Each structure stands twice: as C-alpha cells, then as structure tokens.
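Input: a single structure, listed below in structure tokens.
In this view, the complex is presented without one of its protein chains, the others remaining in place.
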Amino acid sequence: MLTDILFFFFAGIAIFCGIMVVTRRNPVASALWLIGTFFALAAIYTLIGAFFIGVIQILVYAGAIMVLFLFVIMLLNLGNDYQPDLRSRAWMITAGGSGLVLLAILGRVFAADTTAPLGRLTGPEAVATQVAEYGAVGAIARPMYTDYMIVLQVTGLLLLVAVVGAVMLAKRRV
Amino acid sequence: MIESYLPILILLAISVVNAVVILGLTYLVSPYRPTSVKSAPYESGMPGLGGTRDRFSVKFYVVAILFIVFDVETVFLVPWAVAMRDLGWEGFAAAMIFIFILTVGLIYEWKKGALEWD
Partner (left out) sequence: MELDFQTSVDYFWALLPEIVLSLWAMGVLLADVFQKGSRSEASRPAIAWLALAGIAAAAVANVWLMTVTGTGGMIAVDGFRIFANFILLLAAALAILVSMGYLDRHAMNRGEFYVLLMFAVVGMMILASAQDLILLFVGLELMSVAIYVLVGFNRRDPRSGEAALKYFLLGAFASAFLLYGIALVFGATGTTDLALLAETIGTGVQDAPLLLMMGVGLLAVGFAFKVAAMPFHVWTPDAYDGAPTPITALMATGVKAAAFAALLRVFAVSFGGLHETWVVAFWWLAALTMIGANLVALTQGSVKRMLAYSSIAHAGYVLVAVVAANAVGAAAFLFYLLVYTLMTAGAFGIVIANARGDRERVSLEDYAGLGWQQPVMAAAFAIFLLSLAGFPLTGGFIGKLYILRAALAADQVPLAVILVMASLISYFYYLRVVIVMYMRPAPAADTHAGLTASRPLQVAVGVAAIGVILLFFAPAMVLDAAQGSVAGLFIAQEALFGLSRGP
C-alpha cells in the first residue's frame, strides 16, 4: 500500500522533472532538472527491489554523467539564443514516432504471457530466489564475476583505453 | 527488504520538509529590500569577474573523464566487495585482474602528468 503511494509519488516527480527538462530553454537548467528525474528513478528502482541499480543510478548518472553533461554545456559556450532549431516539425515527428514505438513495445510487453519461460530467462521467481540466496547485490556480483568474468575484463580494457584517449585528445601538453 | 529502506525515506522526507520550512520562513519573515549590490552574484566578497557563460577550459574535462573512469570502476567493484566471501578465490582473481588493468591506466596518467593542474 505504502509502496504504491510512493511509486506514484516518485513517478509523478520523474514525469514532472522530465517535462521540465525538455521545456527549459537554458541547457544548464535542463541538466539540473534531469538530476531530479534521476533521483526519482533511483527511488523507483529501489521500490521494485532493484537496490543495486538504484545506487548505481545515483552514483553514475546523477553523479558522474551529470558532471559530464554540465562540462560539455559549459565547454560549448552556447550563447543565449540556443535550440530554436530543435522545435522544427521534423524533430517533432521524429520524437513523436519514437514515443509511439516505445508505447507499442510497452503494450506488447504488457500483453505478453509473462509466466511463460522464455529461453534461459526464467522469470521473476528465479530472480527472487537468486536474490534470497545471495542478496540483492550478490545476485548481480555472482554472474558478473563468474559467467561474465571475461566481459568484465574487456570492460577494464575499455576503461583503460578511455583514460589513454582522454589524455591524448584533451590534455594541453602531451 | 524494502522495509529496511524506510529510514532513508524518512530522512528524505525530513530533509525536504526542512528545506521547504527554512526557505518558506525566510520568505515570510525577513524583509526584502534588494539593491543592485545585494542582488549581484556572490564571488567571495570580491567584485564579479565577467559573465557566467564563459567557456571552460578543457582541463576540467580531462579531470571529469578520469573521474568517471574510476567512478565506473567503483561500480564494478562494489558488488564484488559485498559478495567477496561468496565468490571465493576465483572472484578474487577476477577482481585483481580488473584492478590491475585500471592501475596501469592510473600509472599512465600519473606519469603523464594528467593529474597535475599545469
């Protein structure tokens, strides 16, 4: 009961902040409203039991990605008369079309028989037992450090390349 | 599980209420007589230097990128730290290899002087 109320509360915040993001003319204001959306999303993730994702949402998105957004905006020096071209008809049609596709996918997901096991994905019950056995974070750590260990290491290489690349491209004297 | 997050919810509620109350009280109680000096942005008490829409040096950006890389590394390591005993030596080895790769990056940027503000 309480979780339902909380869900609608945070969903409302997320939608309100989302609308503010796309209607602000100042990109810095948009970015700040986006933080509100991120926090509301983190709360929703927590409500559905995805605690780790909720923490990541705040740590990475509201923290790190947001910093990048703001730096890019400040780096570009967008003057005061920005984004008039974003309101053209073509963009509206594109955005509307994307929204329709998203709705169609959502409708499809809701209409689908979610109890049927699809391939190896074993449904919410299996996830629940995993979480019960290893804890909310352990259920993520287990596949990450066993089955998908190789992917983790390649991600490490990717981050290393990102470090080298950032230094090479952006450092004033190399 | 979700119940254990109740304190965070209460904390959240208190902080929101606190902020609203403080701002609301100042708005209601304090006198409001602006002058051009008072409404200027506060820059450590000195007269303001230029506008706020100046372009920022790309040096900030290097720092931000390096921060993100190690932030993401944390994200990968937190689950391992939580489930370390459960994952055993194999998980430990995997985490050490991952840390080793990122340490190479750290040594590189250190020697390269990317952490210095020149």
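Letters A and B mark the chains as written, and numbering starts fresh at 1 in each.
Throughout what follows, a residue touches a chain if its C-beta (ideal position, glycine included) is under 8 Å from a C-beta of that chain, and two chains touch if they have at least 3 such contacts.
Since we're looking at a predicted model, the values are computed, not measured.
Counting contacts over the entire complex, the absent chain touches A, B. In the full complex, subunit B makes contact with the omitted chain through residues 90, 93-94, 101, 104, 107-108, 111-112.
Interface residues of subunit A facing the missing partner chain: 105, 108-109, 112-113, 116-122, 146-151, 154-155, 157-158, 160-162, 164-165, 167-169, 174.
As a convention for this text, only the chains that are shown with their structure count from here on.
Separating the centre of subunit A from that of subunit B, both taken as means of CA atoms, is a distance of 17 Å. By the touch rule above, subunit A contacts subunit B in their complex via residues 3, 6, 46-47, 49, 51-52, 55-56, 59-60, 63-65, 67-68, 71-72, 74-77, 79-80, 131, 134-138, 140-142, 144-146, 149, 152-153, 155-157, 159-160, 162-164, 166-167, 170-174. Partner subunit A is touched in their complex by these residues of subunit B: 1-2, 5, 9, 53-56, 58-62, 64-69, 71-76, 78-80, 82-83, 86-87, 90-91, 94-95, 97-98, 101-102, 104-106, 108-109, 112-114, 118.
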